[in-house]
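Here the complex is missing a single protein chain, while all its other protein chains stay put.
Just so it is clear, A, B, C, D and E label the chains in written order, and each chain counts residues from 1 on its own.
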Amino acid sequence: MSVRRQAGVVLANTGLEVKRLYSDRDDRVLFADLCFQLDAGQLVQIAGPNGSGKTSLLRILAGLSSRYEGEVLWQGKSLLKQRHEYLQQLLYIGHGAGIKAVLSPLENLRWSCALRGLNNNDDKILSALEKVGLSGFEEQACHSLSAGQQRRVNLARLFCIPASLWVLDEPFTAIDQRGVTEIERWLSEFVSEGGAVLLTTHHRLSFAHEFKIVTLGEAANV
Amino acid sequence: MSVRRQAGVVLANTGLEVKRLYSDRDDRVLFADLCFQLDAGQLVQIAGPNGSGKTSLLRILAGLSSRYEGEVLWQGKSLLKQRHEYLQQLLYIGHGAGIKAVLSPLENLRWSCALRGLNNNDDKILSALEKVGLSGFEEQACHSLSAGQQRRVNLARLFCIPASLWVLDEPFTAIDQRGVTEIERWLSEFVSEGGAVLLTTHHRLSFAHEFKIVTLGEAANV
Amino acid sequence: MYFDTVGDFLSMGGHGPYVWFCYGVSALVLSILVGVARSRRKQAEQQIRAIVRRKKASSSSTTQH
Amino acid sequence: MSISSTFHKWGSPRWFYQFSGKLLPWLAGLSLLLLVGGVIWGLAFVPADYKQGNSFRIIYIHVPASAVAMGAYMTMAIAGAIHLIWRMKLAAMVMKAIAPIGASLTFLALLTGAVWGKPTWGTWWVWDARITSVLILFFLYLGIIALHQAFENRDAAAKACAVLAIVGAVNIPIIYWSVEWWYSLHQPASISFTGQSTIHPTMLRPLMATLSGMYLFFTWVLLLFVRVEILDRERNTRWVQDQICGESR
Amino acid sequence: MSDSGLAKLVVAVLRRDVMASLRRGSEWSNPLVFFVMVCALFPLGIGPQPDRLAELAPGILWVVALLASLLATDSLFRGDFDDATLEQMLLSHQPLYPQVLAKTLAHWLMTGLPLSILSPVLGVLLQLPAKGMLALMVSLLLGTTVLSFIGAIGAALTVGLRKGGLLLSLIVLPLYIPVLIFGSSAVKSAVEGGEYFPQLAMLGVFYLVALALSPLAICGALRISVDQ
Partner (left out) sequence: MSDSGLAKLVVAVLRRDVMASLRRGSEWSNPLVFFVMVCALFPLGIGPQPDRLAELAPGILWVVALLASLLATDSLFRGDFDDATLEQMLLSHQPLYPQVLAKTLAHWLMTGLPLSILSPVLGVLLQLPAKGMLALMVSLLLGTTVLSFIGAIGAALTVGLRKGGLLLSLIVLPLYIPVLIFGSSAVKSAVEGGEYFPQLAMLGVFYLVALALSPLAICGALRISVDQ
């Protein structure tokens, strides 16, 4: 619970603002003049067909890519000037596996937590693993898990690492239907507690609250 | 068109029959006593929660895995006794990328075709690439394509390689909504032309014809 | 001129092959450097001209509509 | 949307392009004059060495190539540092351009040295300290070129090469000095490279000519490469398009 | 299946593999650079005395060539396994034998061949006497092919394992030893002015046997590796 409280304190003036963002690949413009805002307690879905630049956008916003022009503001200031504070609030789950295949889910999450300065919180990790439906698999090497189970290990980070901004790239990949519903519920809970979520997905979200959709690609140009 | 015709000839007595199939992993039974049949002009969806053994089943049926007990019959005879004939009819698209990242879509598909004894059919490959929405990307290295685009390169094989049985493991992964609808239409067309499809997916299929669902995992045990 | 005859000059007292080989390869390498720079410049110019042409074509076609 | 770039006051590619354009003919003329003149002077007019005979005439290409190859690496590393610290794009272009030129000159140094070795030492190659460090320098250049080619993204390539060039520059003195030490440790039997053959002034003057000619040549070719690079990078800007299409009109 | 069909298959596989490794760049230049660098390291480790180097050159050159070939071997099927194109090969109804043969030959074209061609230059660096050069090149041309085929067996056996590398060296190195012995002894004989044809003939025999039989082992090993 301390997590949420800690997050809550900062949430007051959470706010990611994208101003006139431009990015291209091989002379093909992915997006230009992109502007949107994401406040605490909001969810923004980035939509668009394959290859429209959703992943590229998310990587820029996570600070992993500098292939852009324009501004990204966090709490009113440029991201580049307060990387450290921003990272403290950010939880990014990308396309990739995000886990070491030879290690068990427990070991993987222990390491993930240590990276965020959280040590000795096995209890929280175990409860997170239970939440994502992996109880019984805590000690098994990840490479012997199915595609969906591996994805779930990665998603378990949502529950062990305190953050006020989740950036998720296709979190539903390989997840079964019941799992999708559950994740949607978690997102909903997080948002209603004041968290901010930015995600891409090709699913049609059934989300309790209202949410914004930012569309990239051809659809956006029409 | 010659493809379909060629396929059509064999289709008459297509039929995959699974009899009392059993498989386990680390002492956990994935499925036991599994029986079902897939005839020409049918689609069977393997359903089940994450980790229920769908991928394992598909690999067995494709002849890639021999971790099973029970029988798999093809046209009434055991798979093992007519591997060559079976492979001539089978097109398997697995979880993996299925493409070489440094090569272009065109080069990748040329190789895939050559493996099936098809040479000099660039026309067909190009039209397949157009069909999956990759015209303009034919010559670009695959590693510079987005997740969905890479998946589409793999799916383009459906249109260059003649086969009467498609075995597809989560073909919709990373594909955008319009793409999903299109693939469903292709499946439908293929089935109505007499093809047989076996696929796993967590999507709710909206499929023109009737289709069977075989459910693995907890749901099946209930 | 230090050498008496052209033949002397070419043979360099037996060391001619070594010396001339060195200077030959050096001239080759240095001129390749210049040549590569030149040809790359031509290529770049061509590309820029193509871009300008494309831009003109597209702008004139849009104004027609 | 037009590609806006924020240029450094004194690192502006545009300014550099126009400034270097004026310099080019002078550099080209002077360097060729000095190189060709010095070589002819050295080949035809200087008396033969009393010990080595005529093979010493290789010196007029060997020494300039070696010296400039060494200096080029340091220039490259400095350009890399400037690029990393001040994010100056021009420095990245300079760095990228130097690598192939430096590698070519190093190759010349190795080749002319090896060919010179055959008549003087009776062998193409010895593991002499200086020779060994030039070989290593050659590999350092190759590493930078290969690294640059391996990246698809230009900016990432420039940054990565800058890191490598700096690491390499830190290492060059260490390498040079450790190789020297290693060589003297072994006290090799026959051949001594840094022999005290005091060069006669008549031999020295053409050497000075080719040496300075080589430096100018290096600068000239460097400018040529950098200018192409500028055109390539800025091809979507107005001024480049005006420049090129204006010239042809 | 007709012969021309098989030939086309072989060509297609060859072309794809060669293209991929040219595109990637590392695959062919890697062993080469490694070869050159390591040959340059030895004088630095051992000392620069020319006569001593000359004496050791045949051994060093051959051991390093062997290592370069070994290192390249790991990637032979690894890429195809990781991106699941190996599955496609196994699921083709065309015979696996020519595919495997073509893949291994492509691998040799990209590793052993450039290395053999470059070897005289390294011979010069290591002060190898001129009369050893021909024997060096020919023995490397024959020998590296054999090494590629032997290595391919090991690569196929270990490709499905998470613990690849080690096992590969363990399996493959002992099989490499005969090749090393005959190869380096051919060069040594040549340097000493002796007869070196017998050794080369022996390498030729290895060559033929490897070409004919090892693809069988490789095919079997690949099937096992994918089915886990």
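Note that in this section contacts are C-beta pairs under 8 Å (C-beta built on N, C-alpha and C of every residue); 3 or more make two chains touch, one makes a residue touch a chain.
Quantities reported herein were computed from a predicted structural model and do not represent experimental measurements.
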Given E:73, E:116, E:145 or E:184, the residue that touches the chain left out of view is E:184
Can you work out which residue in B:57, B:87, B:101 or B:187 touches the chain that's missing from view?
-> B:101
Taking the entire complex into account, which one of D:113, D:168 or D:213 touches the absent chain?
-> D:168
Who touches the missing chain here, A:20, A:81 or A:100?
-> A:100
Against the hidden chain, chain D presents residues 84, 136, 139-140, 142-143, 146-147, 150-153, 156, 159-160, 163-164, 166-168, 171, 174-175, 178-179, 181-182, 185
Could I get the residues of chain E that touch the absent chain, sorted low to high?
-> 24-27, 29-30, 33-34, 37-38, 41-42, 44-47, 56, 58-60, 62-63, 66-67, 71, 75, 162-167, 169-170, 173, 177, 180-181, 184
Residues from chain A at the interface with the omitted partner, ascending | 62-67, 84-85, 87-88, 90, 92, 94-103, 107, 110-112, 114-117, 119, 141
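In this text, only the chains that are shown with their structure count from here on.
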Higher C-beta contact count, C-D or D-E?
-> C-D
Calculate how many whole Å lie between the centre of chain A and the centre of chain B, each centre taken as the average of the chain's C-alpha atoms.
-> 31
Distance between the centres, which are taken as Cα means, of chain E and chain C, whole angstrom | 39
Per-residue multi-chain contacts in chain E, two or more chains | none
